[in-house]
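Supplied in structure tokens, the structure appears directly below.
This part shows chain A:
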Amino acid sequence: MPEPILQLLLIPLVKIVVLLVVVLLIVAYLTYAERKILGYMQVRLGPNRVGPKGWLQPVADGLKLLVKEDLVPGGAEKLVFIIAPAIVMVPALVMFAVIPFGEPFEVAGMTITPYLADINIALLFILGVSSVGVFGIMLGGWSSNNKFSLMGGLRSAAQMVSYEIPMGFAIISAVLMAGTLSMVGIVEAQRTAGWWFVFPGILGFGIYWICGIAETNRNPFDLPEAEAELVAGFHTEYSGMKFALFYLAEYANMMIVSAMAVVMFLGGWLPPFPNLLAGLWASPALAWIPGVIWFLAKMSFFLFCYIWFRGTFPRYRFDQLMAVGWKWLLPLSLANVMLVGLGVLLLKG
Partner candidate 1 sequence: MSDDKPTPNIDDLVIDVEAEKAAKIAAAKAAAAKKAAEEASPKDPWEEKPVPPVHSDAADDDDVTALNGALEGSVVGADHFAGAVTVTVRAEKILDVCRFLKEERDYDFLVDQTAVDWPEREEGRFDLIYWLHRYSDSKRLRLRAIVGEDQTLESVAPVWGAANWMEREVYDLFGVVFENHPGLERILTWEGFNGHPLRKDFPVEGIDTGAAIYPDVYPSGGGPIQPDEGEGA
Partner candidate 2 sequence: MSVKDFLSTLLMPELFKGMALTGGYLFRKKETVQYPEKRLKPQDRFRGMFGYSLERCIDCHLCAKACPIDIIYIRDHVEVEEIDGKKKKLKVIDRYDIDVKRCMFCGLCEEACPTEPKAIWLTTLSYEGSTYERNEELYFDKERLESWEGFNAFPGVPAPIDGQVPGDALKKISKAETPEEGAA
């Protein structure tokens, strides 16, 4: 087999398959983890009937959704109604292409990178693709011919648009520190800098994290699907696999936001504090653990926080959500960009 075909086609294909399987598996088990953790926080056990300790619950859920009747409500815009879940799901999966899960390693003399692509505008790519997802939610809400769905769609559009701006500024602060838009580049920059960007960029990190929660429509910003107000928001009328796509996309987006937080602020696959711990006994031990594990561990911490917030906080009201976004986060993120820029200018000359 000629080298180029192997390099250009086969390996990426294998990587795509592995990535998809792993991501979807994590997403499926994230739903299980959410129910379990919420249950534990609420003095109950959570799902524990399907399989040992309920481990097969996601499978059962998936099967149930698969065989459920797929309803299209009367008066709905049928075509739009059907493609809307896909519009939400596809960008959520596409974004994983640029997430670097670990450092390159060698197999049979070939260097294999545990990410699909290292493009030099990865962050822009993610920002751009993620904005496509909101169309799916809007279209889904609008085409359902249901007033609650419509309101959910409108809310989510307004929410996502207004939180994307401070989020962008927060990302810019990380970009300023790294000097590159490439995800791998940012991680490498943290290696050379010797510390994670969360320490100089704590404010930016906070803003990014809050915006990330709002972007994924999660508690306390889960207005588009607030069940107390809008029944289920934009996916009120969806059932079966279409609903499952919305559902999975939400969790996939959670993973993306967590992964980006890890890459930009928590050093990606790097073990903690390489320069501080150098020479100490812990350093080789930490370095021995593969980068992928580090990455996943950091990411699961964020995912856990998502669930933790959901278990603790009430929900904002729509106007308050807007006020938080425009009156607090936007000025703060602007100030943060200036501060970080100044710092970078002073330190790096």
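Here is the rule we use: a contact is a pair of C-beta atoms (placed from the backbone, for glycine too) under 8 Å apart; a residue touches a chain by one contact, two chains touch by 3 or more; residues count from 1.
Selection rule, in plain terms: all candidates are chains of the complex that A comes from, given by their letters.
Source: prediction; values computed, not measured.
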Candidates 1 or 2 all belong to the complex; chain A touches number 2
Chain A residues within the candidate 2 interface of the complex: 37, 39-45, 308-309, 311-313
